[in-house]
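This report refers to the structure that appears directly beneath it.
A protein chain is absent from this complex, but the other protein chains hold their places.
So, chain A:
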Amino acid sequence: MAHSPAIAMTKGRGAYRVLVQRKKLVLLALAVVLVLSVIADLGLGPARYSMHEVVLALMGSPDVSEQISVVIWDIRMPVALMAVVVGAALSAAGAQMQTILNNPLASPFTLGISAAASFGASVALVFGVGFLPWAIDYVVSLNALIMAMLAALFIHFMSQRRGVTVETIVLLGITLVFTFNALLALVQYLASEQALTAVVFWTMGSLTRATWPKLAITTAVVAVSLPLFMRRAWALTALRLGDDKAASFGVNVRWLRLETMMIISLLAAVPVAFVGTIGFIGLVGPHIARMLVGEDQRYFLPASVLSGAAILSLTSVISKSIVPGTIFPIGIITALVGVPFLFSLIMSTRRRAW
């Protein structure tokens, strides 16, 4: 093969630029899917409106009735946007957990962070109900947040110990899931009938709990976290080459991990705190992103965020379409769709590099 230096040395550059363009197109395509899904989500619901009416209401046209406007803007809009933001947050959290723990099965759901949040919330729902009725939403959320952060820190510090392998971390996550599920069962056993109903419904995960203030808080968390990750994009990508390599490049590996884990726990906990347990988005989103754009964080993170948001939004559409007029709790749908995916993932990890 002719190996002309001049040609060979520009070929790489050219091919790299083409690949970068392709990745940007993939991001654009994901964004388009997301927007279409949100519009479909707004159009669906127990009250049936035509797409035309929905679009008019969205544009603030005076031609649609007050009632349609209220339904679209005050009832459906927070839910539809919450799906987007929660999907984005969970997927970003999963993506970075997989990165820093070097683990294809890491996600807030599989490593027990969601279970911890559920337990925290149930404690508030069962024992805190009478005390602060005026701020119950936030007591529940705050409890969930604290437990999720504790679980994330526990996973983090255990993963820092010598001799801890990828498998150990997954097993550790499983023990956390079991522990918090047992504690949750205990709280449920002690709960009054009314509180029990609240807990059970809460653990199912449902976007119908979305309100504008909750949406604003979740959006703020996502809006603060993502730029922090993007600023560290090169360093985070370097972790994929192994700790020694990254450290020898001047990356402060320990600090980067701790910092990232703190942001992850916030990203994972806030959605769970507001809308309950929604599994598998944090696992599926990053895997789809990795297949589409690879592991360069400059593209991997946005792709994870967009695919997570699109999946949850599409799931929201599905949850309204199964039985017209009924909205299924979205956590049930994501779990049902996610399990076969997780299964295929486990079975294929031996062949592919996740």
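Just so it is clear, a contact is a pair of C-beta atoms (placed from the backbone, for glycine too) under 8 Å apart; a residue touches a chain by one contact, two chains touch by 3 or more; residues count from 1.
In this section, contacts and distances are computed from a predicted model.
A chain of the complex is left out here; the name its UniProt entry carries, from "Sarcosine oxidase subunit delta", "Ring-1,2-phenylacetyl-CoA epoxidase subunit PaaA", "Acyl-CoA dehydrogenase" or "ABC transporter ATP-binding protein", is "ABC transporter ATP-binding protein". Per the touch definition above, the residue from A:S141, A:T237 or A:T260 contacting the chain not shown is A:T237. The residue from A:K11, A:K24 or A:R48 that touches the chain not shown here is A:K11. Of the candidate positions A:K24, A:R48 or A:K245, contact with the hidden chain is made by A:K245.
Considering the complete assembly, chain A touches the hidden chain via residues 3, 5, 8-13, 15-17, 19, 102, 231, 233-235, 237-238, 240-242, 244-245, 247-251, 290, 294-296, 352-354.
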